[in-house]
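Notes to accompany the following structure.
All protein chains but one are shown at their positions in the complex.
Up next is chain A:
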Amino acid sequence: MAVSTRRLQKELADIKRDGTPVGITLLSAEDFATWYLSVEVLGNTVYEGEKFALKFRFDGQYPISAPAVQFVVDDTYQAPVHPHVYSNGHICASILGSEWSPVLSVVSVCVTIQSMLASCKVRPAIPYPRVRGRSEH
């Protein structure tokens, strides 16, 4: 059994037992490679009423290696218009890159993204287009 499988099993068991925080729901966790969760920002924020979907992709080294997280962009879901979110759903967040820690989990990443959206005071006019080769900040 790979390391990631065991850990994801535990996370899934924890979600099933304790539920998820307010505004976050588990959409799909069929295998231990790709999970989908929905994130909604509550309260009086710029994104009031909007629901977004996050796609998590895990490799065999999770949680030592960070999961790949991005917003789902399809017919039902759109990426939020945010300074750190590109129009194709790519997210610029330090905890998904160099500041990842094995202590973090799927739920904690969702909470971080939720607060990232909630802390945005001014909604940019147009979403940032994703330019190939642009480096993350």
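Note that in this section contacts are C-beta pairs under 8 Å (C-beta built on N, C-alpha and C of every residue); 3 or more make two chains touch, one makes a residue touch a chain; residues count from 1.
Note that in this section contacts and distances are computed from a predicted model.
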Chain left out of the displayed complex - its UniProt protein name, from "Phenylalanine--tRNA ligase beta subunit", "U3 small nucleolar RNA-associated protein 4 homolog", "TAF1A polymerase" or "RING-type domain-containing protein": "RING-type domain-containing protein"
Absent-chain contact - pick from A:28, A:88 or A:101: A:101
Touching residues on chain A - with respect to the absent chain: 1, 3, 6-7, 10-11, 14, 61, 63-65, 98-103
